[in-house]
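Have a look at the structure below before the remarks.
A single protein chain has been omitted from the complex, and every remaining protein chain is retained in its original position.
So, subunit A:
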Amino acid sequence: MEREDALVQLLTPDGERIDRAVGPDGVEYSVELTDEEYRGLYRDLVTVRRLDAEATALQRQGELGIWASLLGQEAAQVGSGRALRPQDMVFPTYREHGVLYCRGIDPIMPLSLFRGVDQGAWDPNEFRFGMYTIVIGAQTLHATGYAMGIAKDGKVGGDDGEAVIAYFGDGATSQGDVNEAFIWSAVYTAPVVFFCQNNQYAISEPIERQTRVPLYRRAAGFGFPGVRVDGNDVLATYAVTRHALDHARGGQGPTLIEAYTYRMGAHTTSDDPSRYRPAAEAEAWRARDPIARLAAFLGKQRIADESFFADVDEQAKDQAVRLRERVLTMPDPAPESIFQNVYPHGSPLLDDERERFEAYRKSFEGSAH
């Protein structure tokens, strides 16, 4: 299999800029950013990695029930996340902590979910960032339906148009829902971008267990463009995503982006990657590290100096420390919250159950229990 075919790249692993790259869709991709914007992307990458590392540590210390790390996928998430406009809508899986961060959502939100305090309590309407979806691929249909609504509302075709982005992994492409989302979005010309982070593994199952052809090529069969981008190249993911979003909001329908990347850690803290993948493979990917390559570029171009890098590290560390403190002092929800929000307008059976539960709990008041 030609695993590397037609990879859009704008920054080599050594930090050399590539002016423009032509994708398999025939589109020429390039980015022109200010020095401040380059530095901003670097700050995002480092911060997101540092917060993720903190969450992994908190899980190891028993403070989170589980954690789905994004280690290695920072460029795919920050590049695509920064390509979004405020009016765009995001439908994430459970690993999109970097996109969530780019959306301006308090990074404690996913930690409270994995700690078991709530089920992800940011407001999807306010932040235009949907709930984390744990059932693989289910959210691609929600994204498609939402995009159909945008088209119905006439919010496509102009610069103030809206677009939707759906995140999912390589494993999700095996799901029926993802394929149904491809069909629906194509048939209704829905303004949606499918952003697949191909991190090479679905828990332990390698990409060869999901497909016999590069994933981006699937789009052709559904009738819309597919692009494979270097997912460890934040400039390329930014450029490709921005173009696909413009394409969608211009009323030209969906695009499938395959961000070719690698999950450096475990699927979640519950599994052990040493059981299913060779150490040399991870080492090879380490040489393509998204942060190191942007740092090399910034250094070579004199866009950033040692004091900048040190400052970013320090600030990221401070954020992580604050996050840790907040997680440790996060209160458990009240027991009666179990019964809240099952239905918008309640249910008599549930009201009755809650009353019994409360009376039962009250019966222990003043006792030693």
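Simple rule for what comes next: a contact is a pair of C-beta atoms (placed from the backbone, for glycine too) under 8 Å apart; a residue touches a chain by one contact, two chains touch by 3 or more; residues count from 1.
Quick note on the criterion: contacts and distances are computed from a predicted model.
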| item | value |
| --- | --- |
| Record-based protein name (UniProt) of the chain missing from this complex, from "Pyruvate dehydrogenase E1 component beta subunit", "Deferrochelatase", "Permease protein" or "ThiF family adenylyltransferase" | "Pyruvate dehydrogenase E1 component beta subunit" |
| Residue among A:Val22, A:Val187 or A:Leu328 that touches the chain left out of view | A:Val187 |
| Hidden-chain contact residue, picked from the options A:Asp177, A:Asp230, A:Glu258 or A:Asp289 | A:Asp177 |
| Residue among A:Pro24, A:Gly79, A:Pro107 or A:Gly120 that touches the chain left out of view | A:Gly120 |
| Contact footprint on subunit A, counting only the chain that is left out | 118-121, 123-125, 130-131, 133, 135, 138, 140-150, 152-153, 176-177, 180-181, 183-184, 187, 340-345, 347-350 |
